[in-house]
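Of the protein chains in this complex, one is absent; all others appear in place.
Coming up: chain A.
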Amino acid sequence: MTVSIVRFGGSNCDRDAKRALEHLGIDAEIVWHEDGLPADTEGIVLPGGFSYGDYLRAGAMAARSPIMESVREAASEGVPVLGVCNGAQIGCESGLTDGAFTTNESARFQCEHVYLRVERADTPWTAAYEEGDVIEIPIAHGEGRYEIPDDRLAKLEDDDRVLFRYCDENGETNPAANPNGSKNAVAGVLGDRDTVAVMMPHPERATLPDIGPTDGRGVLRAFE
């Protein structure tokens, strides 16, 4: 599979994603957004960073760039799409996934390791885990608090679209283990299809063995 990693002005996790994917033996190339999606794209990563300087709202500008039309079209055809951090913000802003990521409860940028509970193991992103598994993955964001009106959150949960929740090391959700004040501790959600996912934590930063835990590998293995 060839994964296209979409680089916007201000993306900064594009190279990390490429390196992590290649470490797993997955072909990946960085694609400048103005060049459009290559014809051989079989998977898409919207990487982290600060596209367009987070002007207006994080992800707002990139979500409305022409390449996102192609990304939405590919997603609707079943091409796997993963949005990480700024890519998650872009995913929500562009309607690939429901909800919004906004200012952390702390009003601060937070860069730390967190625990996530795997809410569903029957998706391409979580096939390497068991439901209820606790994995350790870093976050690095100022606007990662998941917000969504209560009725839509209820529907999201009823439809089993929550992929990961922030939890403590025992897998329990509680305010102390919710780093940014996300509603119901949501850390990652699925789109209409299971092949579309966004998450604030960085699986590509938990893949190479020389920089710490490698629990994020399972997520990227969806592209194998």
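As a working rule, a residue touches a chain if its C-beta (ideal position, glycine included) is under 8 Å from a C-beta of that chain, and two chains touch if they have at least 3 such contacts; residues count from 1.
Methods note: contacts and distances are computed from a predicted model.
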| item | value |
| --- | --- |
| Name of the absent chain as recorded in UniProt (options "Phosphoribosylformylglycinamidine synthase subunit PurS", "ABC transporter", "V/A-type H+-transporting ATPase subunit K" or "Molybdopterin-binding oxidoreductase") | "Phosphoribosylformylglycinamidine synthase subunit PurS" |
| Where the missing chain touches chain A, by residue | 56-57, 60, 64, 92-93, 98-100, 102-107, 145, 147-149, 152, 181 |
